[in-house]
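Input: a single structure, listed below in structure tokens.
With one protein chain removed, the remaining protein chains of the complex are shown where they sit.
Labels run A and B following the written order; every chain starts at residue 1.
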Amino acid sequence: MVTVKVTETTSAAAVTQPSPSASPPILAAQDLTIRYGEKPAVVSVNVAIPENRITAIIGPSGCGKSTLLRAFNRMNDYIPEARIDGGVTYRGRDLYAENVDPVEVRRRIGMVFQKPNPFPKSIAKNISWGPAINGFRGDERLLVEEALKKAVLWDEVKDRLNESANALSGGQQQRLCIARALAMEPDVILMDEPCSALDPVSTARIEDLMYELKHLYTIVIVTHNMQQAARVSDFTAFLDAGRLVEFGETEQVFTTPKDKRTEDYVAGRFG
Amino acid sequence: MTRWSDRFPDNLRARRIKARIFRIGCSVLTWLSVALLAVLIYHVTRAGIGWLDWQFLNSFWSRRVTEAGIKAGLLGTLWLVSITAVLAIPIGVAAAVYLEEFGGRSRVNRFLDINISNLAGVPSIVYGLLGLALFVRWCQLGSSLLAGGMTLALLVLPVVIIASREAILAVPKSIRLAAFAIGATRWQTVRYHVLPAAAPGIMTGIILSLSRAIGEAAPIIIVGGATMIFFTPEGPMDEFTALPLQIYNWTTDPKQQFQELAAAGILVLLCVLLLMNASAVYIRNRAQKSRPW
Partner (left out) sequence: MASAAGSLAIDLDAKRGVRLREGAVVASLFTCALISILTSAGIVIVLFWEAAGFFKSVSLWEFLFGTRWTPLLEPRSYGVLPLVCGTLLVVAGACVIAIPTGLACAIYMSQYASDRTRRIVKPVLEVLAGIPTVVYGYFALTYVTPLLQQVYPDTLVYNAASAGIVVGIMILPMIASFCDDALRAVPESLRLGALALGATRFEVTVQVLIPAALSGIIASFVLAISRCIGETMAVAVAAGGTPNLTLNPAESIQTMTGYIVQVSMGDTPHGTLGYYTIFAVGALLFLMTLGTNLIADRVLHRFRETYE
């Protein structure tokens, strides 16, 4: 696991500053502004999320991190007063174009929420329901097993697949939610502070899991925990008051931030 | 300088007495209301229990007290409540789903909202007049079970809608978001997650509203429920009577023995209602235990 020691690594990262766009962007926000009523939550954000990498979005609470994340799979549609200007493209397609179906978007761009939210049904049903409604034809048992294995939950639950998901611990529930998202074979997984409701041991397991998964998926994670961002992510975006202050490779952002505000926040001197 | 005790003469004793009288007054009135239920039940039971037997349950209307019974009323009530349930449950739940899940905050939906709460305050006798003109006359259904059942369905519809909405509203938002995030449409989310989770609450509301329909006499009288029925209804177009109607009829009979029959009928009616309420409470408690949120 990567541990960033802010003081040690200085010069090396500062010299090599590969642009985030080195790998082709899978998701990109263009001049994205989101308002709740009159209050802007995200202001003119331009950001390109690289494929098969983990990108962390950090910033003080209320800075618009979650709002930005939800714009990537149109979950903001469910906040009635949210208004969106600018655009988000996913592999070149405008997600907010007239004829785009948000349901189609979310089949490909999954999401894991802050609080584990398993369906009050069996463990197996939690996984198989998404594929089932989307017309999955194939071995359901295999699908469940595969998803649970990918989420490193299989060994813990394989004997009680038909028990209620509510009987699992919080950490297990969250991994179940990740498995549920994986079962849809998504292109991108958005994670909204996935560990904030979990204990340190469960947190570590989820971070390990993210590390495993990044070869297969693109992951965008919102976190208020800077250590977590530093540990797991390849790229980091720092948001403050709805504006994107800095975006770059995680090491660079944490060691040689270009902006004074980033420096203060990363050093814990913020606010 | 005046001392504290001079500026605030000790009036605590008088105030305490006033407070105590108030408290005792409130408590006496409360326990009196509770006692009323006991008095009512005792009074009805004493008058009616002697008439409760199989013959009473299994006989039709008669001029002779000893031969009269509530068979037609019981069966009529059963028919009525079945028709009401078949109509009011799907329509009411669907309307509630629309208002909670698909409605949003448009002008039309606010109007629907206000309209439903106003309908809930319309007296039942007015629904009877609606049923009389609309179903009995204009639709030419006559004074049939169907006309009565449809009238009662309209009567309980607002109650079903309001109770179902509350149950749907109580389902946590996170479950909906979870379903949306894996590419479920709104209807799939509602169908597979929201409705199953809200089912116990909806059931409780439905049972309570149907028990209201069972006790209603006024709209049935207006629609033309008869009292003297000497056959068991065979289909929804038959004429009918209902238990509350028979009770009303016997209560207004000058002969005391018939009033005692009314009491026996009331005992049957109250037993049915008690059973329904108990099942509603049971469903609610069981759901509360198994519910994760």
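Note that in this section contacts are C-beta pairs under 8 Å (C-beta built on N, C-alpha and C of every residue); 3 or more make two chains touch, one makes a residue touch a chain.
Since we're looking at a predicted model, the values are computed, not measured.
For the options A:25, A:59, A:171 or A:186, the residue in contact with the chain missing from this view is A:186.
Note on the undisplayed chain: of the listed residues A:31, A:104, A:199 or A:259, the one touching it is A:104. In the complete assembly, the contact with the undisplayed chain comes from B:91, out of B:65, B:78 or B:91.
By the touch rule set out above, chain B reaches the unshown chain at residues 15-16, 18-19, 22-23, 25-27, 29-30, 32-34, 36-37, 39-40, 43-44, 47, 90-92, 94-95, 97-99, 102-103, 111-112, 115-116, 118-119, 121-130, 132-134, 137, 154, 157-158, 161, 185-187, 208, 211-212, 214-218, 221-222, 224, 244, 247-248, 251-252, 259, 262-263, 266, 269-270, 273, 277. In the full complex, chain A touches the omitted chain through residues 51-52, 90-91, 93, 95, 99-101, 103-105, 108, 185-187, 216-218.
By our rule, only the chains that are shown with their structure count from here on.
Of all the residues in chain A, the ones that touch chain B in their complex are 73, 75, 78, 80, 103-104, 106-108, 110-113, 115, 117-120, 129-130, 133-134, 166, 177, 180-181, 183-184. On chain B, the positions that touch chain A within their shared complex are 104-105, 172, 174-185, 188, 192-193, 197, 291-292.
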